[in-house]
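Structure first, then comments.
Apart from one protein chain that is not included, each protein chain of the complex appears where it belongs.
Chain IDs A, B and C follow the sequence of writing; residue 1 opens each chain.
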Amino acid sequence: MEEQALEEQVSPEVRARVQGSFDRQGLMRHLGARMTHIAPGRVHITLPRAAEVSQQHGYIHAGATSAIADSAGGYAAFTLFPEDSTVLTVEYKINLLAPAAGDHIEAVGTVLRSGRTLTVCQLQVFSQVGDKKTLIATGQQTLICLESRPDH
Amino acid sequence: MEEQALEEQVSPEVRARVQGSFDRQGLMRHLGARMTHIAPGRVHITLPRAAEVSQQHGYIHAGATSAIADSAGGYAAFTLFPEDSTVLTVEYKINLLAPAAGDHIEAVGTVLRSGRTLTVCQLQVFSQVGDKKTLIATGQQTLICLESRPDH
Amino acid sequence: MEEQALEEQVSPEVRARVQGSFDRQGLMRHLGARMTHIAPGRVHITLPRAAEVSQQHGYIHAGATSAIADSAGGYAAFTLFPEDSTVLTVEYKINLLAPAAGDHIEAVGTVLRSGRTLTVCQLQVFSQVGDKKTLIATGQQTLICLESRPDH
Partner (left out) sequence: MEEQALEEQVSPEVRARVQGSFDRQGLMRHLGARMTHIAPGRVHITLPRAAEVSQQHGYIHAGATSAIADSAGGYAAFTLFPEDSTVLTVEYKINLLAPAAGDHIEAVGTVLRSGRTLTVCQLQVFSQVGDKKTLIATGQQTLICLESRPDH
């Protein structure tokens, strides 16, 4: 995955397919997450800090951080999949590095290797306070490309 | 961790401490999750299937599955921590094995090794349809025990 | 994977196929590892403690512990694969829980879920000192089943 490739635009068809699938994820809507960037092999998802996504100390819950990271990686992979396919997370691993300060966090999913069956993504989650961007979580994810399902 | 030990009761103080912390997790309440079992080194959390926790195919989102697994492991560790301490997830890894059928899923966090600083938990998530219980996710988690914070 | 199934015997053909592949792993021979148990969905590999597999404090190196755990899981999966297939590790995660005491360690790979394409294994590594068996590492592994290669 060349940096150059990542900065290219996705086609309107891919964009519609990715956004449409995201919009069907009830969890993302329920958490208040939005997809803020779609490029070939890279997707950003933003989550505002709110009581509804907090853990016991008021920071964003690791589960919410992981959920948007998982979706960001899944859709990053999905941008590179054939038209009649679907994406499933096989597994992921995430390290929580720092509590989320600021008023929102942003997850960045980036394809590291795209294969016919399996895709591997890097997951990064950042918080931003003023000019300072902090890496608060970093992960790695394996996804599988499946032929389309009737309900997709 | 002996099976026998796991079946012991937690003290009323530990139970109140764990339940109190769980009740402050805005995310768990927002998702509709409930803590259904608290034993020394083992905690269960149940999540009903609903549109609010779904992915694009209508199954429970991997992010919601992971969120309750993370909390189940965290509180399993917390049952064994000293009174004036707090628990943070260092990292976890989870494999999604099967889609969630049935009307709810149950996450089971079990302490595999409890150290002074670090605790390692096994994470399992089950679905139940009729009599059939299926392992739908399995994971492994590292947690750190910190001295109490003023806001805890 | 039922406990009962795990205690069944593998066929002589499967045993020969698994042992033959293990014997072609130059690394296992070079480390001094031996396959000590082959059952359907479960394989044990034993590694004697020696200077050749040590880290800087004289204990067995995490890399050697991981190597036999990876092979144990890979061959556990392989026992359930079709005849003309090969196994590759997609990824694994391992927690090192305790230093290896005693004169050898034993890795146990157990299939948790066996699919047509992907298999997920539990990895456990034990040390034994007298009667005391200690879990020194625990992991989780994803493997892929591929059609046979000419060089297999």
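By definition in this document, contacts are C-beta pairs under 8 Å (C-beta built on N, C-alpha and C of every residue); 3 or more make two chains touch, one makes a residue touch a chain.
Since we're looking at a predicted model, the values are computed, not measured.
A.B. asks: Could you tell me which shown chains are touched by the chain that is not displayed?
C.D. replies: Computed over the complete complex, the missing chain touches A, B, C.
A.B. asks: Among C:15, C:61 or C:113, which residue is in touch with the absent chain?
C.D. replies: Going through C:15, C:61 or C:113 one by one, C:61 is the residue touching the chain not shown.
A.B. asks: Looking at A:37, A:113 or A:133, which makes contact with the chain not pictured?
C.D. replies: Per the contact definition at the top, the residue touching the missing chain is A:113.
A.B. asks: Of the residues in chain C, which ones touch the absent chain?
C.D. replies: Against the left-out chain, chain C lists 21-22, 24-28, 30-31, 50-58, 61-64, 66-68, 70-71, 86, 88-96, 149, 151-152.
A.B. asks: Give me the chain A residues in contact with the hidden chain, please.
C.D. replies: Chain A touches the missing chain through residues 93, 95, 97-98, 112-113, 120, 122, 135, 138-140, 142.
A.B. asks: Using the document's contact rule, name the residues of chain B that touch the chain not shown here.
C.D. replies: The list for chain B reads 90-91, 93, 117-118, 120, 140, 142, 144.
By definition in this document, only the chains that are shown with their structure count from here on.
A.B. asks: Can we say the copies chain B and chain C touch using the same residue numbers, with more than half in common, or are the two sides different?
C.D. replies: same
A.B. asks: Measuring centre to centre with CA averages, how many angstrom lie between chain A and chain C?
C.D. replies: Those two chain centres are 33 Å apart.
A.B. asks: Hey, how far is the Cα centre of chain A from the one of chain B, in Å?
C.D. replies: Roughly 23 Å separates the two chain centres.
A.B. asks: Report the inter-chain centroid distance for chain B and chain C in whole angstrom, where each centroid is the mean of the CA atoms.
C.D. replies: Once rounded, the distance between the two centres reads 29 Å.
A.B. asks: Any chance you could list the residues of chain B touching two or more other chains?
C.D. replies: Correct list: 93, 95.
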